[in-house]
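Here is the structure we will look at, set down as structure tokens.
A single protein chain has been removed from this complex, and every other one stays in its place.
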Amino acid sequence: MNAVATGSAASLVELTELNQAYADCLDSGDLCAWPNFFTPDGVYKAQGRENFDRGLPLTAMFCEGRGMFEDRVTVITKIMVYAPRYLRHVVSAPRVLGVTGPLICARASFSIFHTLPHEPTTLLSVGRYEDEVLLDAAGEMKFRLRVAVYDSLLIPNSLVYPL
Amino acid sequence: MNAVATGSAASLVELTELNQAYADCLDSGDLCAWPNFFTPDGVYKAQGRENFDRGLPLTAMFCEGRGMFEDRVTVITKIMVYAPRYLRHVVSAPRVLGVTGPLICARASFSIFHTLPHEPTTLLSVGRYEDEVLLDAAGEMKFRLRVAVYDSLLIPNSLVYPL
Partner (left out) sequence: MNAVATGSAASLVELTELNQAYADCLDSGDLCAWPNFFTPDGVYKAQGRENFDRGLPLTAMFCEGRGMFEDRVTVITKIMVYAPRYLRHVVSAPRVLGVTGPLICARASFSIFHTLPHEPTTLLSVGRYEDEVLLDAAGEMKFRLRVAVYDSLLIPNSLVYPL
């Protein structure tokens, strides 16, 4: 299947920008802006590849609907106790896997690095995003579903932020 | 040299899709689809940077023509004995280095990570792809030549899959 056949070059540019803006949001620590990347009833999962591939339900992180996203942000920014860290996402170009009316199914690979104080930078996680993207009323792309499927089944330290 | 001068934006979109689809094929473990990324007389090499840069012939993996590709797939999927592992490619945007009639010469950088059972994800290899790409009769891009030139001269464990 060919990108040109399934999505226009313009929507690839917009998808790329969506992915990079999402990564920037997390890397800059601006977690409060994270829920805005999703539709109001959007779903986010961080799920191990073994479970995703077998259709099993267990996830490391799960949010459905704006309220759960905002809860998660509150937990991370105000309640959890953890060492401060820098994140850095390096995300591949997206692939459009299919277009059904206004819905775009897309995939991209990610590598995420983190840096804790006084420590060298290490690899946090690699995997792929499996996405369902919609245009909202303002014509902006939002995730109706983003599953961060991580290959890295041993999570170093703990998973604080969304992937 | 400028991408816009040497290749249209449309062919960059298609090249990007080719690179990402190739990566996806290997990362998903769908090795049987791997030969389809090449022309029937296509060539694949995985070669250390020292040898490539000096024009020396030794490669870690070499396939020429559909038969050798299919042999390699059979060896990997049915004969070799190795621990199962997940691969993850994060590939940069491609550069068009030149266009000669229907032939596009292109380059992209890769980082490849692998995850073995019960082990943290580690870096497998980094390097660059040196590619010669043609449109086939159906208008799809195929590799006439892909050389995966790896910087990582010490291969951790062993090289099971193509890069």
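So that you can tell them apart, the chains are marked A and B in the order they are listed, and the count of residues begins at 1 in each.
In this section, a contact is a pair of C-beta atoms (placed from the backbone, for glycine too) under 8 Å apart; a residue touches a chain by one contact, two chains touch by 3 or more.
Since the model is a prediction, treat every value here as computed from it, not as a measurement.
Residues 9-10, 13-14, 16-17, 19-21, 23-24, 27, 86, 88-91, 93, 111, 113, 115, 117-123, 140 are the ones on subunit A that touch the missing chain. Mapped onto subunit B, the footprint of the missing chain covers residues 1-4, 9, 12, 49, 90-95, 107, 109-111, 123, 125-128, 151-154, 156.
One rule holds in what follows: only the chains that are shown with their structure count from here on.
Here the CA centre of subunit A is 26 Å from the CA centre of subunit B.
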